[in-house]
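The structure appears below as structure tokens.
Missing here: one protein chain of the complex. Every other protein chain is in place.
Moving on, here comes subunit A:
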Amino acid sequence: MRRVVITGAGTINPLGPDVATTFAAMREGRCGIGPLDIRDVDRLTIQIGAQIKDYDQATHFNRQQLVLYDRFTQFALLAARQAIAQSGLEFSGALADQSGVVLGTSGGGLTTQDENYRAVYEEGKNRVHPFIVPRLMNNAAASHVSIEWNLRGPTFTVATACASSNHAMGQAFNMVRSGMSQVMITGGSEAMLCFGGIKAWEGLRVMSKDGCRPFCATRNGMVQGEGAAVYVFEDYEHAKARGAQILCEVAGFAMSSDASDIVTPSKQGAARAIAGAVKDAKTSVDQIGYINAHGTGTAANDKTECAAVADVFGRHADKVLISSTKSMHGHLIGGTGAVELLACIMALREGVIAPTIGYQEADPQCALDVVANTAREAKVDVTLSNAFAFGGLNAVIALRKFS
């Protein structure tokens, strides 16, 4: 078994167009949620979201690229560009042949689908642009990252709703750990803030009209966001040999299925994934300093997640710090685990715990230290990042400070 380290990180999300800006926003507890600026927003019941503002696609990509890049692909490429640049890697020869890309997404090119359906159904058009299929397919982002950086090894997309990114990063981790690949590009991307995307979520009646307040007694639902984060996972020996900067170690990963209900979360399923990740990292709960919660802000998730953490951590549950950064960047669905891993990296590298903002009132069913409203300094050696998806699919990643 090889050790796996992260040697590059990149992001574009509602808190900023890169890692440094995102860290600053998380430290300050800045909120990226606001009024949605999308077509037909007046027909939506839910009119807030965490959109990436001031984004002009034409400044990043040329016209030939844009006809092929849905918004979720654009975000993935921008995040990958930063991560690979930071790693200093160039892919050729044998390294290129075994290095690949595993990205998470849930909706894929949903905006492309939405616009295309609008054209044929609402506008009655009988002709569509020839590239609708290559734009909307869920693997478009992974394929374009592969094409752009000559990554010729195992490349695919993982779609497990809100756990997509964590499942993707878990795959990449195990591929490097097993020796199958020395380098994997991994993370996730999502861009479903369009009329049809929000309208579908409205139907579930789990969305908040005023904000995302995880673990708070007054919480009333989730708020959707968009964006991507991408990382370079690398064999430690490979990274060491080339003198790469190491951001942290990927210590463990576990996944489980509730096998119970298609939407209602299960404490036991979540607990098995959390305990599994701790065990896989060959550590113990008293060593975990911070948990980036799934923390969606729904009634069901937050109390179930807290109960699962309490079960696994036992008497250490009062000591571990836990927060949900979805209060700031919203729920990025298939990209959320990737962006949230940044909060874990910040905790390990900078000793700063990103807060759960908007927190007003304690909920006895969420009686953990949720780092309310303002960031906190803490020395942290190991972190967990939780993701619990609709469909009952759970995936938890453990990171360790590199020393």
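Following the convention adopted for this analysis, a contact is a pair of C-beta atoms (placed from the backbone, for glycine too) under 8 Å apart; a residue touches a chain by one contact, two chains touch by 3 or more; residues count from 1.
One rule holds in what follows: contacts and distances are computed from a predicted model.
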{"item": "Which of \"Acyl carrier protein\", \"Multicomponent Na+:H+ antiporter subunit C\", \"Dipeptide/oligopeptide/nickel ABC transporter ATP-binding protein\" or \"Transketolase\" matches, in UniProt, the chain that is not displayed", "value": "\"Acyl carrier protein\""}
{"item": "Identified contact with the non-displayed chain, of A:H129, A:K209, A:R242 or A:K319", "value": "A:H129"}
{"item": "Touch list for subunit A against the chain that is not drawn", "value": "64, 67, 127, 129-131"}
